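Only one protein chain is missing from this complex, and each of the others stays in its spot.
Let's look at chain A:
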Amino acid sequence: MPGSDGAAIGRRRFLGFVIAAPTLVAAAELTRPESAAATPTPVAGQVPSPEITKIVDLTDMMTAATLPTAGLIRVEVHEDGTVSFALPRAEVGQGITTSTAMLIAEEMDVPLDRVRVTLADARPELVFNQITGASNTTHSTYTPIRTAAAIARLRLLEAAATVLGSAASELTVRAGVIADRAGNSVPFGDLAAKAATDRTEQVSVELKEAKDFSVIGTPRNRIDAVAAVTGRKKFTMDLDVPDAKSTMVCRAPTINGTVESAANLAEVRGMPGVTDVAVVSTGVAVRAETFGQCVDAVRALRVSWKPGTAEGKSDESVLDELRAAELPLGPRPPVANVDERFTFYFRSNSALEPNCAIADVRADRAEIWSGLKSPIVAKQEIAVKLGLPLTRVTVHVTDSGGSFGRRLFYDAALEAAEISQQFGKPVKLMWHRADDSRQGRTHPMCISRVRATYAGNTVLTYRQRHTSVATDLGHGFGEIVTALAARLPVGDIGFSETFFQLSQEMSYKFGASTRWLNETDKGFNTGSMRNVYSPDATCARELVVDQLAGKMNKDPYQFRREFLRDDRAKAVLDKVAEVGSWGRQMPANTAQGIAFHAEYKSVSAALVEIDCRPETVNREIRDGVAGPRVTKVVFAVDVGLAVNPRGLEAQMMGCICDGIALTLTSSLHLRDGHFLEASWDNYFYTRQWNTPPELQIIVMPNTSEQPGGAGELGVAPSMAAVACAYGRATGTMPTSFPINHDTLSFEPKPTIPPVPESPTDGIRRAR
């Protein structure tokens, strides 16, 4: 490919390609050339900076990782006037198909509803460039997608000039139609073939200036909204793949237990609807005409199990392990200090759509459908597992019913491939909710120890030691980090430490500041959960910030304002304080809390009001947890450049609901080698009765020409603000999360059989 350096020519001029095809295909490399110039070259012998995120943060690191290896992304113009684009990322609800369509609509001057964005199959040639994570999608694709779209527009203009007999410079483009000054016009569709080329060639193009944007930065509804509200949106289990019958797995009573022997396979094979039963690496797989019959078959199986990977462990024993693994802070210093340790229990990153995948494995090929954020790694591992060449495995990325970190892994896809190979038949694999909760991935339990010293109005030191059950980052993040870690000025530290250092930022002027991560115990199925370290680490920090403010007799808002380093940070803080009437008089047992968080080149602040009055905490909720009610949230966010403010608000709304759950209600209880939670009425994610009646999200004016990250950004400040508000309302700083963890608010379901029977009384109130 010629000119693959992709260098930016001038400030807004970029190189791309037109690709040989029957109709117009414009392409660009999935790189951000200007970012290459901005990536600092580490100075030999440079000591690790206490503020490494100011030099290069995780966003830069992931973007830089894409530079030498990227393939092309293509914008295609069709004869019906539509424009299509296969996005090499996963849509999991975060709205990137919509924001991507907006970028294309903007550069091409085509109506948004004529842009079709689909999800690309796994493309191994993209190497590190097909992972959806760390809120990086918009940051890394913003310029490449616009470049391809701008080239398409340029070619259409040139073709129109020939058709209309007018110079391209005299033509205007509006809503997918090109017109000359005399009023003659030609629509994009009529130009799709004429603008095509039979020879791939490099083209340079100038991108629109921000001042000319009419789509980017305007609030738009999701492009899949109609499909979602009519039931037409297709998720993995909604796909009609021939003969892919319902399949489930009977799983062990303890985490990662495996089959020792199964007593009644033949009997279960004879049950109504059942077609296949077999022992597999994760349990006993059953395939049937309906999932209902799979549930019955799973419940009928008599299996004896080998121990799992967390045998006998409990919350208490893991807490002991964490304390033993904590890096020492040394003796208490002889100056005034705040010294606190916070505990965060296991949490489930289950989405509402459980782990699922369709697999059709034949002797010489395999085809997989699943919601995958790391499809390349998934494809590689599936090929190895099946003993097939990579080229004989096709992996389709489907729309996901949520992710929250869960879809970074491909547990169901790998398992479905194994089962389909064993049965010699296509399978539609679904994890039961109980499996998804008990055997699915979790956010690891962790502790965060913080010691800050101060004198007068100065914070002298701030040291944080975060100790966690190991987070599995083996989904491809690890590879990116591996590739770049050696070139970063962070010394010889492991993947997780690098990830931790790059994702955590000290936004306050707190003198000498250090943070270190230590990990222990790889026996659990873990992963990120919107996101990896920030909600817990930030919650601990912001609670200590409130403590420091108290020691110095300062108001929590004014203290933050005084110590925050930069103006963008102060602006979001000021905004929530002003709009949320910080400091207003409130009744006893109710209070405000305020918190700040920066990550992904974005800043955010939350102001929360909480009601901890007994009549509120003890209000009656059937099969649920009431507890304190967050009555109001005011949230301000600055992501640099907001491509779709309406989508950004939606992301912050979700982050706020997550933050409320993390502080107040949602956790897994580990007992005797298994998690007790097996249902949404066991695991207390935020429900309508916990939802803040008043919510205001403020998208700040743009402060950059580049979009920062957003998908996970809001969880940390929301969690922290709720914790701070709870501390102020009750007069007791919380140190263990969620605050209700010590009260088990449900009757645990049995572990054998591993899934509950479906109820039969659903019709009662319907007639």
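The working rule: a residue touches a chain if its C-beta (ideal position, glycine included) is under 8 Å from a C-beta of that chain, and two chains touch if they have at least 3 such contacts; residues count from 1.
By our rule, contacts and distances are computed from a predicted model.
The complex includes a chain that is not drawn, and of the options "propanoyl-CoA C-acyltransferase", "AMP-binding protein", "Polar amino acid transport system permease protein" or "Isoquinoline 1-oxidoreductase alpha subunit" the UniProt name matching it is "Isoquinoline 1-oxidoreductase alpha subunit". In the complete complex, the hidden chain is touched by one of A:169, A:230 or A:391, namely A:230. Considering the whole complex, the residue from A:81, A:111, A:124 or A:273 that touches the absent chain is A:273. Shown as candidates are A:188, A:404, A:582 or A:726; the residue that touches the absent chain is A:404.
Checked against the full complex, the one of A:79, A:206 or A:681 touching the unshown chain is A:681. Within the full complex, the residue among A:207, A:295 or A:310 touching the omitted chain is A:295. Remark: the residues of chain A touching the chain excluded from display are 92-95, 221-222, 224-235, 237-238, 240, 246, 272-273, 289-293, 295-296, 350-354, 399-404, 430, 432-433, 623-624, 646, 650, 653-658, 679-681, 685-689, 691-693, 695, 755-756, 758-763, 765-767.
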